[in-house]
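The structure that follows is given in the form of structure tokens.
Just one protein chain is left out here, and the rest sit where they should.
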């Protein structure tokens, strides 16, 4: 693979740069006959959109999605769906300082070594802006999975920097800009205001789930469902850790504690006493809820001066001005939901391909 | 993809079941002209081999690898390399109890839902035995990367159940059956003896690294180097969490702390002051050491009775007799090294494909 | 694969419908650092463009290509290149007759059986218009191959319906709308005028070549260079036959006649006495010119009434009004060149990936 495609049967090919004319993706493999319009996609993009609160980048982008192909008279035709999002608020002058130098902790240096050339405007291809097409494609997968299997994807923030966030209710997630499952976000707001003032950035921990999961998804060796989830999550900017179910907590668990006991349930299906596995055993979905957690690192673009080098190999001191998210985790919840949906969609199609009934 | 292939340019297709006649893999894409013999592969298989200490399964398998193709007069020809390992110590009667019931925490139930049929002998395809071909293929990748780039892969155990293992030296890793980087493993041995006596199992945490890494490996969107590492690691039996660099510790770090400062180094290359990133920025290798950690869950096959159901949906109580690893993490180090090498190899070939110089 | 991507390392994903807002493609995997502008691509699109002579469809499309990504300051960056072409001259009313009926020899019926839904406007996805993005992508591959290897792609028409066209010179190809290698095209013009008058359509035979070919391209089993050329050519609308080298003439040849004798040539390379093989032996390029021929069937959209059925399974009689090419072979030469270049490009990158030197 050339790298910019996620999935093989529901294959999403992503293109674009932060400050180019447009970003977008092509979905190849969407089943035909599903009602689809821009209005099915736009709400998910709006959830991820920059400029929507004081705690995220102030770049103003409407992120209007345009369906260029693959839909006829309001229905998917089974042919590739191109989704286009025009960039509108590019301020390339903001980035002139870092064109010849490498921000510590940023993709700058790695791109330089890989390509010998890079588009420095807004991070170019490495910008978190490129997650918008992923979210758009995810909306298509989510619609299909919801209509066919009743599957629902939902995420939330569980820690903001040093502040753990105790889960209260999914109902609160849509009511605050942090996607936090709590009624009162005053502490989170204060934390972010202090962070902003310091010119620094912070990490976050997020959780994403899938309910009403079809069982039997995932290939047992190499392309397991958990492996592909890990691939999708770790493929997201700034993610440095992924857990399925109990994750790293498994290390100190005993087998007698970890294995989820099964009791007779409805329709010959088991009732699981717990979900330490996070819905996946042997790489294959069991029908339990998927439970995934990710660690997001602090943004590298900060106002605090950092020692670095430039393309000539000389020492420089860098401050990153411009518009940046002080915590990219804040807007990451819709992206994680989209990524999880895209992985499940691809595996659902694979499982359907082999079905013998 | 059909699921059992790892990599696209250095593509390893794995086949076999725990108690079938043989297991193995086909490596498609190995560059021609590299000296290769069974003796280059066997030592890695010996490191992973069962029955080698009191703390692992007592199944006796020589794990002799046979090169069936792709090598002529001691050199790779560029054509597919089939590596075959005959199974010799199958005792299928051990598994008759669990043929119609599902072990809690085991792949049994998921396979049943996916395929409607499963080979219950020794876990069939879900057995950790299927990591042997991965290790064999990894040995080929490691040889190429070592000879061409000087890259070295090394792993160790960093926690055994509740026991953290403080790093002392890589030199100790080869001297004990735990792959523990410590001189004195008495505590680990005692822990395992008590665990054995209790009939239970435990988890583990492992670390795996790559030194002398080529810079520029990894596609920045979706098929990032870290994404593919996460895919490979989470695709290994029992792995429930993956971290790159500081991993989940990033959540509480500030950007000013996390971003690895760069200073002028040798040959125009930077000298990094730290390695919080674990050798990858923006999904692309920087040339720093790769640092990866994984969480391994406790084995589901234990001697303590557990409530479950059978294929008829009835309640049963299960004890798993037979030969099992009480901690699959103990033998996992060579597998993690192999997986990391396979991912790096595939990306090294991708990078070479696009090289313009 | 989901079907609409050609190539794996230089991967072109095509999207769009004949009468949708736009058509285009994403090239994933283009090497970085190559100068690229719309002006490198537009001339190839102009060669394929409709409305350019009396012998092709009168649809007026400027076919202006827009580079949306992957190029910075006039150079490829190694990231995906999205090429967009807006549709401008859609007359959907022309196609209302055939929305519920199936033209004999047309994709109508097959699409209906595959998808249950189809976009009937201008043939939707099955329109030859979708070859424009292929031509655009091919221009990028051609530039890279020309600059790096000096490889040149050139095609021509060798038969128009019942009229064989004797090869005179490549110089004439650009001087007539048939891409015919002859000075005098009066016979071809008369043939087409008579065909137009009859309301019928005709087939054609075309030849496409590559000169200055790198040797060693192609994987010997399954993904041979000739196999991938056949795939690309037969994947083009209306193509029903593909030949490499002497093709079907080989059937009556003897081995002593067919095998191209080799004599010592320059720089240790052979001088071949002939090129019956068409530049490929054992699926791998020898460095000789590639020689490929294709058969193109007559267009199914004709003004002569034909018996068919509609979606209700009832008998109907169909005439296809609207704007159509009476011989799609006339505009096919630039497409064949592009397809051959795309296949060679992908294999050149594969070969580079495994190079040991």
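Each chain gets a letter, A, B and C, in the order it is written, and its residues are counted from 1.
The working rule: a residue touches a chain if its C-beta (ideal position, glycine included) is under 8 Å from a C-beta of that chain, and two chains touch if they have at least 3 such contacts.
The structure presented is a predicted model; accordingly, all values stated were derived computationally and were not measured.
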Given C:21, C:51 or C:104, the one touching the chain that is not displayed = C:104
Task = Have a look at C:51, C:177 or C:247 and name the one touching the chain we're not showing.
result = C:247
Inquiry  = Touching the absent chain: which residues on subunit A qualify?
reply    = 8-9, 29, 31-34, 78-79, 220-221, 349-350, 352-356
Remark   = On subunit B, the omitted chain is touched by residues 1-5, 8-11, 13-17, 20-24, 26, 28-29, 32-33, 66, 68-70, 72, 75, 77-82, 114-119, 124-125
Key: Residues from subunit C at the interface with the omitted partner, ascending   = 1-6, 8, 14, 102-111, 113-116, 125-126, 130, 159, 161-162, 200-205, 215-224, 226-235, 237, 239-265, 268-270, 273, 276-278, 280-287, 295-302, 304, 306-309, 312-315, 350-351, 356
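Just so we're on the same page, only the chains that are shown with their structure count from here on.
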Key: Length of the line joining the C-alpha centres of subunit B and subunit C, rounded to whole Å   = 45
Request  = Averaged over CA atoms, how far is the centre of subunit A from the centre of subunit C? Could you give it in whole Å?
outcome  = 38
Ask   = So what's the Cα centroid distance for subunit A and subunit B, whole Å?
value = 26
Shared interface positions of subunit B, touching two or more other chains = 8, 220-221, 350, 356
